[in-house]
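Complex shown without one protein chain; remaining protein chains in place.
For clarity, chains are labelled A and B in written order, and residue numbers in each chain start from 1.
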Amino acid sequence: MRRLLRAIVALLVGTRAVRGAARGEQPEQTEADPRRREIVSTPRRELVLAVLLLAAAAFAIAFVVLILGGDPVQWEAVTLGGAFACLAAALGYAGLKVVPQETEVEERPQLEGPEAEEQLRRTLAAGGDGVSRRRLLTVAGLTAGGSLAAALAVPAISLGPAVGEAPFRSPWRRGRALVDEHGEPISADDVVEGSHLTAFPADADPRELGSPVALVRVAPDTLRLPPERRDWAPEGLLAYSKICTHAGCAVSLYRYPLSEDTTGEPPALACPCHYSMFAVREGARVIGGPAGRPLPQLPLEIAADRTLRAAGPLSGAVGPAWWGVRRT
Amino acid sequence: MIARWAPALVCAAAAAVLWASPGAPAQEGAPLAGDGASLYRQSCSSCHGSDLRGVPGKGPPLRGVGALSADFYLSTGRMPLAHPDDEPVRNPPAFEAPQRRALVDYIASFGGPPVPHVDPGAGSIAQGQRLFADRCSGCHQVVGRGGIVPPSGVAPALRHASATQVAQAIRIGPYTMPRFNAAELDDREVASIARYVASTRDPADRGGWGIGNLGPVPEGMVAWLLAGVALLLVVRGLGERGR
Partner (left out) sequence: MSQDSGRDPIAFVDQRLGAAATTRKALRYVFPDHWSFQLGEIALYSFVVLLATGVYLSLFFESSLSRTVYDGGYAPLAGTEVSRAYASAVRLSFDVPAGLLIRQTHHWAALVFVVAIVMHLMRIFFTGAFRKPRELNWMIGLTMLGLALVEGFAGYSLPDDLLSGMGLAIAQAVAMSIPLIGGDVTYALWGGEFPGSPEFHSRLFITHVLLLPGALAVLIALHLALVVRQRHTQFPGPGRTERNDVGSPMWPGYALRSLSLLAAVCAVLFLLGGLVQINPIWQWGPYEIWEGTNGAQPDWYLGWLIGALRLMPNWEPHVAGYTLVPNPFWGGALFPAGLFGLLYAWPLIEQRLITRDTSRHELLDRPRDNPVRTAAGVAILTLVVLVFGFGSSDRALVTAGFAYSLQLTVTRVAVFVLPPVAFLVALRVCRELRDRDAHPLREWDGGYVRRRPDGGFEVVPEPPRSSAPPPR
């Protein structure tokens, strides 16, 4: 109560002495010796400590019972966490209220020793007494060390192949059929305007990076493909690699406006990772986001039985760009 | 001469002005009464045309969309839309159920698919998860919490979507959502997706509080604001002799 009054008076009047008195210190201490040792334990405090420790034990036993009996995750956490919490309280209480509270002073170690440094230099140098051709030995030593280090690093080349033309390799060839995730051929009539499917090359590994393509259909009179790709989109069907050319996520968003004149945005594939957007009518040109290259396009043809087939390989490298590697 | 016709001209002008302005939402003023045709005329025709052939720059045609579309947009409150450029979002429905039925019947009378009948129990939840993860999670997030559709759209969370509305949305492709016909996603697959979506309302949060099932962002907030703050308080208590 007295402390509270002092604090209020201090606030109103602002006397340093009052603040100091409220903290229980001598006012205006200078160069006081901070060493202290106080015995603080009382039988009551020791009892509290014992209770905390026993509570920790009780929680721990409850945890064991739970584990042996069943598996309710939340109760396991409460019991095990409770045991640790009681132990933390016990140890903290012991450290603050039971064992002697001490403040000690220690001298810091002298880190520098100019004499010792000099001696060290001389000892090191003495190891080369009588050695005259230092330059030759240094060069030879460095050559040996460098060559050995390089030799030890060389087996690392067996970890994987060099990049080469790998980004351009994919299972897509002229005539390869497009299938769904169950291996069923995809018919041109399965895809309506506004649809969005994932397709794979028949008889190939779907988990190869070049395999998955996003298959969409737009109105043929809205296509804006470059002239050399005029025949790549029969009936407005378009296929693009589904691996984003920014950082390799699957381009799994598709935006197809139901009412284009009020929505204002053209149909676009988009990537959920960093929101790159690719305009599907324009050869997956990048219209937003950080991707630096359009998605490679797969030329399509419709077979006689209306199933879809690739009319050639993908138009560019699959996935993110590589330093120093061709882009198209 | 003009003075005799003036009142009629004024009335005609007023009627034209009222005709051209967007229909007021049904919540304002007295509830709209009347059959489907008059409800349509009052609330929808300014954007969708009095003949349901659409108005360029305002609304698409409604001929042939059928009860499937009309019921979806009205039961989710996406229509009527205040401004044609807005993204239609879920709202409390603007019309009471009888009025909705009337409107739906009116629009359906111009042709189009009926309201689908979906039985989620007939679907497989595992198949639903596979289909959803492949076709839907890119926009709606893998447990249906929704997300951004760049540059300025939103794919909604699916918490309130009924099985019928899921099926309707799949067939319509509202706003910028893609659409899937029966050849791509047959009725059983749609039922499976509906079943999966229903399960995401209350996902298996075996590990405790799900913090929204949104992933690492709420988890990081818990790490800082729960664990970080708690441990800061602990060291405050332990340090400086607890002063």
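We take it that a contact is a pair of C-beta atoms (placed from the backbone, for glycine too) under 8 Å apart; a residue touches a chain by one contact, two chains touch by 3 or more.
Note that the structure is a prediction, hence the values are computed from the model and not measured.
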Selected from A:R121, A:R306 or A:R327 as touching the chain missing from the view: A:R327
Residue touching the undisplayed chain, where the options are A:E46, A:E76, A:E235 or A:E282: A:E76
Residues from subunit A at the interface with the omitted partner, ascending: 6, 9-11, 13-21, 24, 27, 29-35, 67, 71, 73-78, 80-85, 87-92, 94-96, 99-109, 111, 156-157, 159-163, 166-167, 198, 200, 206-209, 211-212, 242-243, 246-253, 271-276, 286, 288-293, 319-328
Where the missing chain touches subunit B, by residue: 125-126, 128-130, 133-134, 137-143, 145-148, 150-152, 154-155, 196, 199, 203-211, 213-217, 219-224, 226-228, 230-232, 234-236, 238-241
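Quick note on the criterion: only the chains that are shown with their structure count from here on.
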Separation of subunit A from subunit B, taking each centre as the mean of its C-alpha atoms, in whole Å: 34
Touch list for subunit A against partner subunit B, complex: 73-74, 77, 88, 92, 95-96, 101, 181, 187, 189-192, 194-198, 216, 250-259, 261-265, 270, 272, 275, 277, 288-289
Touching residues (chain side subunit B, partner subunit A) in the complex: 56-60, 84-85, 130, 134-135, 137-139, 147-151, 153, 172-181, 183-184, 206-208, 234, 237-238, 241-242
